[in-house]
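Note that this complex is displayed minus one protein chain, with the remaining chains in position.
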Amino acid sequence: MTLTPEQTAEIATARAGATPTLRATVPALEAMLFTALPVLDHGFVRVVDYMGDDAAVVQAARVSYGRGTRRALEDEGLIRYLMRHHHSTPFEMCEIKFHVKLPIFVARQWIRHRTANVNEYSARYSILDKDYYIPEPGQLAAQSSSNRQGRGEVLDSQTATRVLALLREDAEQTYGHYEEMLSEETGLARELARMNLTLNTYTQWYWKTDLHNLFHFLRLRADSHAQYEIRVYAEAMMETVKAWVPLSYNAFCDYRLGAVTFSAKMMAVLRKLLADEPVDQASSGLSKREWAEMLAALGR
Amino acid sequence: MTLTPEQTAEIATARAGATPTLRATVPALEAMLFTALPVLDHGFVRVVDYMGDDAAVVQAARVSYGRGTRRALEDEGLIRYLMRHHHSTPFEMCEIKFHVKLPIFVARQWIRHRTANVNEYSARYSILDKDYYIPEPGQLAAQSSSNRQGRGEVLDSQTATRVLALLREDAEQTYGHYEEMLSEETGLARELARMNLTLNTYTQWYWKTDLHNLFHFLRLRADSHAQYEIRVYAEAMMETVKAWVPLSYNAFCDYRLGAVTFSAKMMAVLRKLLADEPVDQASSGLSKREWAEMLAALGR
Amino acid sequence: MTLTPEQTAEIATARAGATPTLRATVPALEAMLFTALPVLDHGFVRVVDYMGDDAAVVQAARVSYGRGTRRALEDEGLIRYLMRHHHSTPFEMCEIKFHVKLPIFVARQWIRHRTANVNEYSARYSILDKDYYIPEPGQLAAQSSSNRQGRGEVLDSQTATRVLALLREDAEQTYGHYEEMLSEETGLARELARMNLTLNTYTQWYWKTDLHNLFHFLRLRADSHAQYEIRVYAEAMMETVKAWVPLSYNAFCDYRLGAVTFSAKMMAVLRKLLADEPVDQASSGLSKREWAEMLAALGR
Partner (left out) sequence: MTLTPEQTAEIATARAGATPTLRATVPALEAMLFTALPVLDHGFVRVVDYMGDDAAVVQAARVSYGRGTRRALEDEGLIRYLMRHHHSTPFEMCEIKFHVKLPIFVARQWIRHRTANVNEYSARYSILDKDYYIPEPGQLAAQSSSNRQGRGEVLDSQTATRVLALLREDAEQTYGHYEEMLSEETGLARELARMNLTLNTYTQWYWKTDLHNLFHFLRLRADSHAQYEIRVYAEAMMETVKAWVPLSYNAFCDYRLGAVTFSAKMMAVLRKLLADEPVDQASSGLSKREWAEMLAALGR
């Protein structure tokens, strides 16, 4: 990621001007506010505003009047209880706003999360910068043979070189023609010229959501099955959430990210396993795939 | 409205503890933060958290990097442009959280606004306070003869006295029986006992929404056709919005609250009126009701 | 539940008039369309419209062109896969509309599910019928001693009789006064008079949602922890879903209703249990409550 000198100066300015507030503040998040966390080759995520903290979750759950006595242990227990039992509304009382720079094909996945507010850089109104995503060679993976929407082995070096050259040359050429179409001589409308750009072109947006919906996003996108190019954004955002609401973050890691759900049929198998009763896939009612997933989860 | 000594003390505590933040702060809103604005006989509205300001709206519209130069005049023009052309997403970048105490029948109207986050005092979990709404005699209006869902003339004094007595006695009696059912002797589950309460019993909740959806709420609920008992909440909230985002508030008043929409057929009539051409209801294509509404809007 | 003769006649009329359509139809659901399933003493649920079927879920998942070959086995496997991996958008392609008559305190819980469309009978516009909910004696439970929002033992017969008398008398009295306020002599506005009604008064609404959000509703409300008075509605709706989309319904029962989620910490315990390693609550990192919940889930 390369920030322009103007951007660096703006961040410095924004970070200089503390003002007093009566609202809940979180020093650990203030420490990283506005700062850009680099993601991929030209992307970033940065927190530009937030509202609420762990205590706001607790307060909403208690709907008590005021912020109450801070009893760390009890608060943690309550937050864990809320997370465990899917009482999601108290987590909706916290809100966060990110500024994100990301490739368009990542933005297309991201926007499927509908319960959020978005303002994207408009290519009808402005000219997109010449920034496009080129994967690291170590990320140039072959199509997975077992998973229809995943990656398998990394490409050999020669093939990788060829792919990178294609990606780079096509991005350069299509961006060059985009510029030509927008030039004074040609003068094509921006809303038309943009269609010549490739899907690895970077865009940027403000993206604002509440903590419950952010956790839902992170559960899906920080998961190992998520595409690498969106997962790295989710991972950077995990760092900011950890600084912001540490109790909620820990409960999320325990009850969502690291949790495993067993179906009714799987529970029947599990009870037999624990009772040392014989059980096999054929008689379990589970498909081969489910059987394998279950054994993997149990570390067998 | 009567706050308990505990509540008053809690508000004082919350207002005592300013901390520094790098986020946008709005001194005029900080000045009223946590303070309860009285509404009806026992209700209130108070702002307990907020995020963003007028500049956040402008910034989202520009998706510039950082907060930019503050050029008040240009910012105001841009905000007015956004409001006029229904570009609503920049207003979604601001968020506000209210703590509200309100009668249940008002809460039932309010909750129909779905794009908001809510945590309500739970009568399964806790016992509701003995607070019920009794209208001022001046609000005891007869059913409107022209509007099937509105109010007409105020009841005469004797009838009003009878109605107030009924409301008061029934609220006292049903609350008394609610207490009896919850007593140690009877011990009925709270989730059942609550069904004996009347709809004017007060409840309370945290209600959080973004500025765009708040404006939508206010347009409908601060309108003269809204039921008085919810309108007074909307009016109190208007004061907080005015302090929070004065430029957006003014644009809202001009382009929404005070605006009038003319249908295609009405526009044809209007153009004839301006050209001094003859026009009457019969030939206008407007219903009698529309015709009357249009003339009223034009001050004729 | 008592339907008026008019209602019975209207249902008969609605059920008489089949017309041809090119859309997917589900004979098992058509067989119960418009018919009222009784719930509680005066309530009901009935399906009044629907869109899509199991094949629509499959089609959306495949985004194939047209409805494809119907290969029952493959379709079922795909639907189970979607449910297991929380790929929820294909289930959103089915929509259903219910007409529900329910006590107001149940409606207040129900409405918290925001992703739905609702049109409720308006007590500003019309007069509510004299229908109020009185529990069966067998449902008159004491407050749970272990669960702050649940029920415990059933009240003894004498106490139950007293509670039922209170509920009935207060409902009768408040409704009587409601009628008096609305009478020609008094003439109070309907929007005011309604505040004198108790929360067990019945209301009714049309409620429309998609299959994904319906499953979310049913998971929470058909759960044994849900309040009995809303659970019986959820159970009646389960019957309609079973008739409508049997494959999706079965997947829902297996992967949601009957499923158990183990946290990361619980998984560590589980792996030890399966390896016959010693483990106890104190060293597990689980709270006593979690430990008990886990053992219960494992049938130990």
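We call the chains A, B and C, going by the order they appear; numbering starts again at 1 in every chain.
Heads up, the rule we're going with is that a residue touches a chain if its C-beta (ideal position, glycine included) is under 8 Å from a C-beta of that chain, and two chains touch if they have at least 3 such contacts.
Predicted model only: the values in this text are computed from it and were never measured.
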item: Per the touch definition above, residue among B:3, B:164 or B:253 touching the missing chain; value: B:253
item: Hidden partner interface residues of chain A, rising order; value: 103-105, 108, 111-112, 114-115, 118, 122, 124-125, 133, 135, 139-144, 148-152, 155, 159, 162-163, 166-167, 170, 173-174, 177, 180-182, 185-192, 194-200, 227
item: Residue numbers in chain B that touch the chain omitted from display; value: 77, 80, 84, 86, 89, 112, 220, 253-255, 257-267, 270-271, 273-274, 287, 290, 297-300
item: In chain C, positions touching the absent partner; value: 6-7, 10-11, 13-15, 17-25, 30, 33-34, 49-52, 56, 59-61, 63, 65-67, 89-90, 92-93, 95, 97, 99, 117-122, 204-206, 208, 210
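The definition used in the following text is that only the chains that are shown with their structure count from here on.
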item: Between chain B and chain C, centroid-to-centroid distance (C-alpha), Å; value: 30
item: Chain A and chain B: spacing of chain centres that average the CA atoms, whole Å; value: 35
item: Residue numbers of chain C (touch at least two other chains); value: 112
